[in-house]
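I'd like to ask you about the structure that follows.
Below, a portion of the complex is reproduced, with chain positions unchanged.
Per-chain numbering from 1; labels A and B assigned in written order.
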Amino acid sequence: MQVALVGITGYAGMVLYQLLQKHSGVTKIHLYDHKLAAPTKLSHVVPIFSGDHTAVFPYDDEAIISDNDVVFFATSAGVTAKVAPTYLTAKFPVIDLSGDMRLDSEAQYTEWYRKPAAPEKFLRQAHYGLADFESAKGQIYVANPGCYATATLLGLAPLVQNDLIDADSIIVDAKSGTTGAGKTPHAMTHFAQVNENIQIYKPNQHQHIPEIMLELQKWNQRVPAIQFMTTLLPINRGIMSTIYAKVKSGVTSKQLMAAYTKMYQSKSFINYTGDQLPAIKQVVGTNNCDIGMVYNRVTNVVTVNSVIDNLLKGAAGQAVQNFNQMFGYPETEGLKLQPFLP
Amino acid sequence: MQVALVGITGYAGMVLYQLLQKHSGVTKIHLYDHKLAAPTKLSHVVPIFSGDHTAVFPYDDEAIISDNDVVFFATSAGVTAKVAPTYLTAKFPVIDLSGDMRLDSEAQYTEWYRKPAAPEKFLRQAHYGLADFESAKGQIYVANPGCYATATLLGLAPLVQNDLIDADSIIVDAKSGTTGAGKTPHAMTHFAQVNENIQIYKPNQHQHIPEIMLELQKWNQRVPAIQFMTTLLPINRGIMSTIYAKVKSGVTSKQLMAAYTKMYQSKSFINYTGDQLPAIKQVVGTNNCDIGMVYNRVTNVVTVNSVIDNLLKGAAGQAVQNFNQMFGYPETEGLKLQPFLP
């Protein structure tokens, strides 16, 4: 297959390009970027790809549709809100790593992203691609989930789908490496500001909250809301989503464990690690989500710890997983990755 | 005054020694250490004090009592459990940075610290020195609070003392720099294990939980327990204690803010920063505790973020604050510190 990738200049685009180069089903990758006025060598656009002189073309939807079988967008918020209708109308397959098409209401998108939304008619045609729960098979437009949303939803699924916790008691303390904040230099991601520090940002306002709620409510209508906090860590990659909830009266510790075991024993990319709460390091470099869980008898609180690599399972890796589902490749094709050790 | 310091080889002892050298009331510091068999130059015992050839003496309680006016213990768990009775019997002033004398039950100490406790009669004579709430004036033996306990209790005080939250809803997600884990090399604090990683440790089992509960219940008997989780960060110094609780029915956002303002406006070392949740960096190097608070209308959860330098406010700094209270020095003597910038 010939695939288009828009947004090679960002971190998710860079990592996605690496994955696609190793995917057995991909014969050709065409690169595009909105910031370019003329075709430019990749080695100039992204110097770390120093030996790679592939051309990067200015964004052009006609060329993308005529020369490729599918397009990946690894673009920032606001880009696909504008161009998604073109592809949906043409029924051309899209895997969109941005948040633009994850919600189904224009008003909600604009409230959380503070940008103009795609028309609701198109928003409703996009498929929310939480790949371990919702197959992308047969879909035209996949909205690839956010990194925080992925770690949090996979951690919560057994509890929420099996109705094991008090629905209004969910508290999420999520932490992310700085690549989650993107590649554009800002005061908040300046080295001396991040290093030897941790900083909470967007308290109660992170834009992944509404996509998490949409999915949770699909699973269990009783969940009214979640408390969700995001903290910036002095590391490059990785998300840890630490989830607390009150266990429902009558539910036993064994039932909690059984729910995780049953739900995840056959999932290729999810490892339930029992009461060993996972560290970020064990998943960075892979498409895995490792999930541990401990129950506290004294407080009746269950703590779930879910870790992913924000650029793989939280972005490019899950995008390839969706690609595999859309086009009938084996689930782990292009994703047999090993953790960065040590 | 002549002061004794036992435990200069640990991080808290090193920082305490720096503070005492600048304290106007201290004329002489005598150093002691349990690991030495003969007097040794400080520059040999702790190489970073390369220019300081002060003698460090083997531990000797008779010499300590005869040559000093007070002794600070910056020793690891298990040391003062053995020697505290000597000082209490002699009515010789002690400021103990270890956890050995913070609880008042032998059984509880042994359960959480897995070591033999001091006799309960002596445990009950020690004063829990949370300096911003409990003055050490007139006390003989001050048990200086734990680092996590300090950040968490100062964050919770306005809510708990004023009964503003559901008493069984407290969830604390606390994070610490690695100096909190001490100076002895372990696999868990090996550079390549900590760096580019975060790790939860001792889930539901951290030994600061019981001292937090003792103090909370002094403040408000209705608090039955707290959910408390500790995470190791890839930084040297600093604690962030992020606290979540359900706001009691009828309590308004204004009341929450007023409680913090009222309680902390006159405290020298506590800064209530409103809805600006503080970052660790702004307090490292100081004896300050900065506390921010946000209320989420959607979930009815209040989030309090409390940050301290674990070696200062969480150890040596609060020890000097207690010293000032015991001996009548102005509260900020020796503690007018500036944050490490940047």
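Definition applied: a contact is a pair of C-beta atoms (placed from the backbone, for glycine too) under 8 Å apart; a residue touches a chain by one contact, two chains touch by 3 or more.
Note that the coordinates shown come from a computational prediction; the quantities given were computed from them, not determined experimentally.
> Tell me how many copies the full complex contains, given that 2 of them appear here.
4
Please note the rule applied: only the chains that are shown with their structure count from here on.
> Give me the rotation angle that lays the C-alpha atoms of subunit A onto its copy subunit B, rounded to the nearest 5 degrees.
180
> Taking the mean of the C-alpha atoms as each chain's centre, how many Å separate subunit A from subunit B?
Roughly 39 Å separates the two chain centres.
> Which stretch or stretches of subunit A touch subunit B in the complex?
Where subunit A meets subunit B, its residues are 168, 171, 173, 175, 192-193, 195-200, 203-204, 225-227, 229, 231, 233-238, 240, 242, 244, 275, 277, 279-281, 284, 294, 296, 298-299, 301, 303, 305, 342.
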